[in-house]
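For this view, one protein chain was removed and the others were kept in their places.
Take a look at chain A:
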Amino acid sequence: MPHAVTIATPGLQALILCGPGSSFPTFTANPDENPKALLPIANRPMVWYPLEFCYRAGITNITLICPPSAAEAIATALKTNPFLTSLPYPRPDLLSPKDLDQNTGTAEILRLPEVQSLVTSDFLLLPCDLVCELGADKLLQAWMVKSASLADVLSDSRLHRGPRSGGLGVWYQTKTATPVKGEETDFIGTVALPPSTILAQKGSLFPHIHNLVYSMPTDSLKDLLDEKTDFKVRRMLINSHPRVRMLTTHRDAHLYIFPHWVMDFIRDNERLETIGEDVVGWWAKAGWQKGLPAKLGLDKILGHDENDDDREEKSGPGSSPSKSAASSPSKNGEPQTGTAKDKTGDARRGESASAEPVVPPMLAYIHPSQKTTTSAAATAPGPILRRVDTSQLLLQVSLQLAKLPSLEETSADAASPFAHARKVAYPEGVQPRTTITKQDTLVADNVTVQEKTSIKESVIGANCQINEGAKLIQCLLMDGVVVGKNCKLTKCILGKRSEIGEGCVLTDCEVQENMLVERKTEAKDEKFMSSSGLEATEDEFADEASGGDDDDGDAED
């Protein structure tokens, strides 16, 4: 039932980037009709999860950014999909900048003029494939206390001659009890924040927040190591931060809270292509590498008031209001009347005086990994935080979400925000003498399940039809799938409106949408995809015929 968001709004806006799914070859072969953002995770379209996260945080100014070719599909889904229409008001906006195509880097997206004019305050940046059960208000509180500077929020440089707001990113551990093969990781180096007198409440995230000093995707790291055979660490890093923790198995959740000046930073630096790698990586380095802030133009962007007392930065050509003429750089040598601390109890930069602009830190919240669950009842595993960008992850996260108790089994408050109303949404469609393990299965609306079937630990999408004798174990079925009689499917992912003939035995398979798998197929670890789109067109035939050897352009479905 649509209703208005009734918690306080923080002054942030949210951007959700709905890109093509390049790691989902089976299911996003046609990214315009079936954009990745609409793939179902536990029967809800993928984009529902970041949207719900924003609403839980109280953010109402949400914009989805997608390429113009996919805009129609997403707009229709926003109007018709039952989960998306039950999100609270105000509805998210959809922006499709005309220069955005399937290959634009994420930082380039932020450089587009439509997006630059859209972002007017500090903002939250989310990917469309993030499943985050973590309390949004805790993350916002962490940003408000640790990163945001009162000087920026209150637009007053008089009371707090302090630094500009910093950013906050989220990283999570990929080496969980059930790791997924081939999941991307990032290599990050973190440094503990200076001890402060901030009281950490019991549930707060502060103990897990560190200062990010180095960030690089593991792939790039491997390339670097291949090239140079050893990992060189800059001495400046060790000089400023003697104790750096290097983490190799974490992954960037791509959930960032950025201050507004990052938009200027990206606009002025054309070399930045992706946010995760370039923007965050360079920002982290700018914190300790002398000369880098100037090269990146950060001194101009951050250079605000030319207060004579405390600032140690070179005053930039005044982008700041009110204050008097440029400060004299000669002040740097004198004993400071107070270092660049603001009135907060913690000093975010304890570095000695230098002529560099003080770059506000990029903080990293390292989501603690779930302990191996000894007894499921004793300690609930920590909140789920995963990116879902490969099919294996899709399966795993869907199954994980299927295990959450539904709303009718627990009270409304103890339930996770991802709990469904009922595990079996349409119990009338389920014939007797079927086995459905309710505690780890999710069956959507309008599903007919015939007799003598067995469904264990699976997720069944809407309008599916499971015929007699089928056995499904750890499967994910999207909308409208028809499973023939006596099939045995294990760890399979079946795309929309696909059909599995009778008697098939499939293990670890993926079936693209609209595909028909012949009866009595036995397959293991195979991807059933149509080769449409691989067909050669008439012109290409003609070219080949005139050019030389024949290529087979066999078309079939």
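By definition in this document, contacts are C-beta pairs under 8 Å (C-beta built on N, C-alpha and C of every residue); 3 or more make two chains touch, one makes a residue touch a chain; residues count from 1.
The rule is simple: contacts and distances are computed from a predicted model.
A.B. asks: From the names "Solute carrier family 16 member 7", "G protein-coupled receptor 89B", "Ribonuclease P protein subunit p30" or "Translation initiation factor eIF2B subunit delta", which one matches the UniProt record for the unseen chain?
C.D. replies: Result for the unshown chain: "Translation initiation factor eIF2B subunit delta".
A.B. asks: Any idea which of A:408, A:451 or A:522 touches the chain not displayed?
C.D. replies: Residue touching the chain left out of view: A:408.
A.B. asks: From the listed residues A:119, A:153, A:505 or A:523, report the one that touches the chain absent from this view.
C.D. replies: A:153
A.B. asks: So that we can see where the missing chain sits, which residues of chain A does it touch?
C.D. replies: On the side of chain A, residues 3, 5-12, 52, 55-56, 58, 87-88, 133, 135-138, 140-141, 144-145, 148, 150, 153-156, 158-160, 196-201, 203-204, 206, 335-339, 341, 343-347, 405, 408-417 touch the unshown chain.
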